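One chain of protein is taken out of this complex; the other chains stay put.
Labels run A and B following the written order; every chain starts at residue 1.
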Amino acid sequence: MAKLPVQFRLNGSERAGFVDPAGNLLDLLRRGLGDFGPKYGCGQGTCGVCTVLVDSEPQLSCLTLAISCEGKQIETASGMADGPNLHPLQQAFMDNFAAQCGFCTPGMLTAARALLTKNPNPTRDEVVEAISGNICRCTGYEPIIAAILAAAAGGAGMRRA
Amino acid sequence: MARHEGRGMASVNYPIGMNLGGDPSQALIHSNPEGKFTVALSAIDLGQGMKQVSRQIAAETLGVPIEDVFVDTADSDTGPHDMGSFASRGTHRMGNAVIAAAREARGVLLDAAAEELEVNAADLVTDGRGNIHVRGAPSKTITVKATAQAAQFKQGKTIAGRGIFLIPLSAVDAETGEMNPNTAFAHAALVADVSVDDETGEVEVLRMTSAYELGRVINPRMVEQQLVGGAWMGISHALYETPEPYYPNPDHGPRDFNEYLMPGPGDVAPYHVTVLERPAPDGPFGGKGPGEMCANPVLPAIANAVYNAVGVRVDELPITPEKILRGIRANGGVKPGPRRGGPVNWR
Partner (left out) sequence: MLEMRKEIFADERDDNLNVVGKGVQRQDMPGHVTARTRFFDDHAFDGLLHLKLVRSPHHHARIRSIDVSAAERAPGVKRVLRGADVPVNKNTLLSLINFGKDDEPTLAVDKVRYKGEPVVAILADSEAEALAARKLVRVEYDLLPTVFDVEEALKPGAPVVNETYPGNYFEYHQRFDHQKLRFGDVEAAFARADHVIEHRYQMSPIEHAPTETNGTIAAPDQNGRYLVHSCAQGLFFSLDTTAKIVNVPSNQLHFVGGTVGGGFGGKVDSLTEPLTVLGAMLTGRPVRYVLDREEEMLYGSPRGAERIYVKDGLMRDGRIVARYIRSYFDAGAYTRLSSYAAIKCTAHVPGPYSIPNVASDIYVAYTNRCPSTAMRGFGVTAVDFALECQMDRLAEAANMDPVEFRILNAYRDGDMKPHRRVAKNTALVECVQVAAEKANWPISEQARRASSLTGGGGERAQIPATPLDERGQIGRPDTRNGPATQTLPAGTTRIPLSKQPVFEGARDGKPAPVQVPRYEAPPRQNPPPYDPAIAPPSLQPAYQPAASAPPLPIPPAAPAQPQHGAVRFSSVFGTRRR
């Protein structure tokens, strides 16, 4: 099958790859470009562990055609920290013990980051809504909700996105 | 239409480790020349915190700061044999193996320090901050780092330890079921408050209050993780989850997360846990293990609360709206039970 070229910025760096016309962004990121931050959980858009930001919008990379990302800005949890300095959401997840197995964490952080970019001071209901597409099987969600609210209270949304 | 509140409780115990023993765990510990320790295991961390539990137990036993210990698991080339992470066995079985290995390594460490200080190793103590000194004479001291360097480059000593923990396998009597099952048991009691909608049959868990006895708590934040996450799973088992909704009929099973129901982040019930510690005589620092039991009391407590709310016993899980509505109809209406106590003593 003929491959198509695609080029975009990934976590601030210019990246390119060749993909099947029907290839999804998740496979390109993981197998093509070696960013293992986004995970495979269902391939059906039902679990959220593959969530990435495409031009600051949260998207399920398993349902996103790779070629549709030409020229866009892709951000994943792998690029969230500013060098050695954690993003406030990352710090809040640590402080609140908001991860156990850690498999849903990159997607959760990305969904939360999208929320705080748009809405720096969300209510609890707005946090719940923002992560309602992300499944966590370990934590019971409460520590994750608490972490996002704590990051918001610390001004995470306004300081950096 | 009306909502009816109800309250139910359950109490349980839970066996720690493979029921009949015969499930060994091994650990290896060694120091680098600066007194920084690596714990090599083949245990599995699937979120429960195996790495950190082993790390804290190793640091405590070695008598060194937690930052000076890292756990490397699981690589079959470097980590010695372990049965695995299941049956709530990790903390108890591996924790004991780590203590055994750390004791041996600590013995060499103190021998090396004794040689440098020209004292008897039996008179040495560690302060947990990276120093070794003579008991009652804090000025007679040497750092763990200097000790490790002396051991490596001067004395020719290996600061290392091997550990295994094995409860021997027990037989089972065919006619009576007599056996030597687990030696450590954890305990719990849980009170669930629910609200049942008599028109839709839906159950909302309003709040839960529990007390868990887990032996020595190795890390309270991680215990909280387990108990809170496990209680969520208990609610899920009680009210939502099934791959065969008409069991034993195998049809109409869910294929994905759209069809397999679980409570989402908006369905979380406020939950208060009190933890008691009655140390297990054979546990690491008395530790047991909360990994599996944290969902167990939730299921019956919710079922009993539903009965208290509307008078319907649902004896087949999950407790679906359909079963509740059929029960109310069969009873000729809602039959609430007695009120049990007042508002909870926590917020």
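Just so it is clear, contacts are C-beta pairs under 8 Å (C-beta built on N, C-alpha and C of every residue); 3 or more make two chains touch, one makes a residue touch a chain.
Every value quoted in this text rests on a predicted model; they were computed, and no experiment measured them.
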item	value
Visible chains in contact with the missing one	A, B
Identified contact with the non-displayed chain, of B:L117, B:V273, B:V312 or B:I328	B:V273
Residues in subunit A touching the chain absent from view	20, 22, 30-31, 34, 36-37, 39-44, 46-47, 49, 76-78, 80-81, 86, 90-91, 93-94, 97, 99-106, 109, 135-138
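We take it that only the chains that are shown with their structure count from here on.
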item	value
List of subunit A residues in touch with subunit B within their complex	42, 44, 46-47, 97, 100-102, 125, 127-129, 131-132, 135, 137-145
Residue numbers on subunit B that touch subunit A, as the complex places them	45-49, 221-222, 224-225, 228-233, 256-258, 262, 264-266, 268, 271
